[in-house]
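Left out: one protein chain. Kept in place: all the others.
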Amino acid sequence: MWTLAQIAEYIGGEVIGDEHYEVDSITTLKNASAGQISFLANTKYKKYLATTHAGAVIVTPENASAVPHHAIVVNDPYVAFAKAARLFNPVKQHQPGIHISASVSPASIIHPTVSIAAQVVIEDGVELAEDVVIGPGCILQQGVKVGKGSRLIANVTVCDSVQIGQDVIIHPGVVIGADGFGIANDKGTWIKVPQIGSVIIGDDVEVGANTTIDRGALENTVIGNGVKLDNQIQIAHNVIIGDHTVIAGCVGIAGSTQIGKHCVIGGGVGISGHISITDGVQLTGMTMVTKSITKPGIYSSGIPAEPTQQWQRNVVRYRQMDVLADRIKQLEDKNK
Amino acid sequence: MWTLAQIAEYIGGEVIGDEHYEVDSITTLKNASAGQISFLANTKYKKYLATTHAGAVIVTPENASAVPHHAIVVNDPYVAFAKAARLFNPVKQHQPGIHISASVSPASIIHPTVSIAAQVVIEDGVELAEDVVIGPGCILQQGVKVGKGSRLIANVTVCDSVQIGQDVIIHPGVVIGADGFGIANDKGTWIKVPQIGSVIIGDDVEVGANTTIDRGALENTVIGNGVKLDNQIQIAHNVIIGDHTVIAGCVGIAGSTQIGKHCVIGGGVGISGHISITDGVQLTGMTMVTKSITKPGIYSSGIPAEPTQQWQRNVVRYRQMDVLADRIKQLEDKNK
Partner (left out) sequence: MWTLAQIAEYIGGEVIGDEHYEVDSITTLKNASAGQISFLANTKYKKYLATTHAGAVIVTPENASAVPHHAIVVNDPYVAFAKAARLFNPVKQHQPGIHISASVSPASIIHPTVSIAAQVVIEDGVELAEDVVIGPGCILQQGVKVGKGSRLIANVTVCDSVQIGQDVIIHPGVVIGADGFGIANDKGTWIKVPQIGSVIIGDDVEVGANTTIDRGALENTVIGNGVKLDNQIQIAHNVIIGDHTVIAGCVGIAGSTQIGKHCVIGGGVGISGHISITDGVQLTGMTMVTKSITKPGIYSSGIPAEPTQQWQRNVVRYRQMDVLADRIKQLEDKNK
């Protein structure tokens, strides 16, 4: 239970109404009841404001008067919601210690505050800093280093010598530091190019479930500070991702490509290798990027769905475009 | 060994030929030999019917006379094949009990018929119903519930408080209930939005290898009854998938999108967030869906492969379409 005064102080807002009113959880406007707090961050949901049963609502100043009960006024209700939600749902605390079923090399350096869960494998030379949490089934191969406060949720595989910063969250199924896809064609047969770089992950990074980040060929793959990666992203060897860039699910980034800082990359985007995307670029979902992008801005590609019959006709027309262009040219010649 | 009479009874068909003929396995028309049964479900394979060595063939009434040996006549040979194949290949039975290497919390509720394999982790508050099979390396975090008869094949990760229905099959590498991709931009830095919803999976669901289903932000992500998901699908937070919808591999569905019942979604499709697809929609492979679809039917997008030189020319033309349209307009003005 928190009073509105306590919440307002925590999220940096101002109470309009009863400061001593208490709420025990946060939810949507539509589902909230008395004793709960909600928020209005997306104009799409404004229609629920008048009729919400929420005891309190986090809003911008212009919506304050429309709140039926108490309000907390802030400049950015979505950020305020994120903070308030954390207040009601603190990060799960883990008991320090090593589960009896874990296999931990004596040649590793484990801070006494570290929590290591069941069925974990910690190989030689691993170093785990203060308050690190290694969830069940995680595998940390030789020489992996994990910074203070980072949490590997479960079933994460971190290969030899990868370095992970502080306050990083890594979700289940993630593989960091597997060999990059380096092959050379030796008279028709592909031979392996040893991948002798590593992966360096900055601070405050989050990596979504089943995402893969390959180790570099000669130099390192690098994920900057504050980068947020969703699920099932593939990051190839020697990719460099700038600080505070966010990438949605199912994106593939080919080898040696550099992504700038503060980029926002939509789901399912594919980015070719050996190119460079400057800072502040946004890519909408399923965009295909084959060349460097040197100017900040929003970029897109892909043609959205249409009824299949119409799609079939349009595909045929698309293939005739060359001919259509020629026919226009001929008409223009006649009409000179 | 089953007689044709037994098979016909099991699959709901009628024998034409010797009811006492025995077969020991099922295979393709092309590869079958005497003592085996086969089926004709796809007209593409009709060419193999006349020369098949199969002792018996499952066919529709109209193909019965073309079967060289014995036949079982049914209305839907593919469904009949599925059932017959199960007769010859019953679901593997698992010994009840807990493998000595598994780590099972005493604060869990495990039905005595449950089978728990090697290296499994069962955390506090987990509840496993009758006949549940937890394969090797699976991790069930706090409070997970699994319904009667469900099977987690191997190396499946189920995060806190996820609920799985009855007769569900979950293949290796699947991650259910990892945090959704919730972030808020706090003056240039992304902060995490706690993901306090869960995932609810209905009955008779199948989830393919390495698919990920994220937990909801405030409310739950929901997978309906009878839903079949292929491999490497990404289902974001708060997605709702209606009963009996099937989704092929590599599909990505962004957050808060609702998919109707009885939909069929092809491989590699991408679906934007916060939209709604009505019941009975089919999407062909690699379609890009950016807006709600309110009418049942088949939808498509994407342009299929062509020789690269031609593709390069067409891409150039595509980018000139605006100019081409203007040139047509000018010609029309001249020809008024």
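Read from first to last, the chains carry the letters A and B; within each, the first residue is number 1.
Following the convention adopted for this analysis, contacts are C-beta pairs under 8 Å (C-beta built on N, C-alpha and C of every residue); 3 or more make two chains touch, one makes a residue touch a chain.
Remember, it's a predicted structure, so these values are computed and weren't measured experimentally.
Residue A:119 is the one among A:36, A:52, A:119 or A:198 that touches the chain missing from this view. Screening A:41, A:133, A:146 or A:159 against the full complex identifies A:159 as the residue touching the chain left out. Of the options B:55, B:137 or B:180, the residue whose C-beta touches the omitted chain is B:137. Of the options B:64, B:79 or B:98, the residue whose C-beta touches the omitted chain is B:79.
Seen across the whole complex, the unshown chain contacts chain B at 26-28, 31, 44, 76, 78-79, 81-83, 85-86, 88-89, 99, 101, 117-119, 135-137, 153-155, 169, 171-173, 204, 206, 208-210, 226, 228, 230-232, 244, 246, 248-250, 262, 267-268, 285-286, 302-308, 311-312, 315, 318-319, 321-322, 324-325, 328, 331-332, 335. In the full complex, chain A contacts the hidden chain through residues 101, 103, 119-121, 123, 137, 139, 141, 155, 157, 159, 173, 175, 178-179, 181-186, 188-194, 196, 210, 212, 214, 218-219, 232, 234, 236, 250, 252, 254, 270, 272, 274, 283-284, 287-291, 293, 297-304, 306, 313-314, 317-318, 320-321, 324, 327-328, 331, 334-335.
The rule is short, and it goes like this: only the chains that are shown with their structure count from here on.
The distance from the centre of chain A to the centre of chain B, each centre being the mean of the chain's C-alpha atoms, comes to 25 Å.
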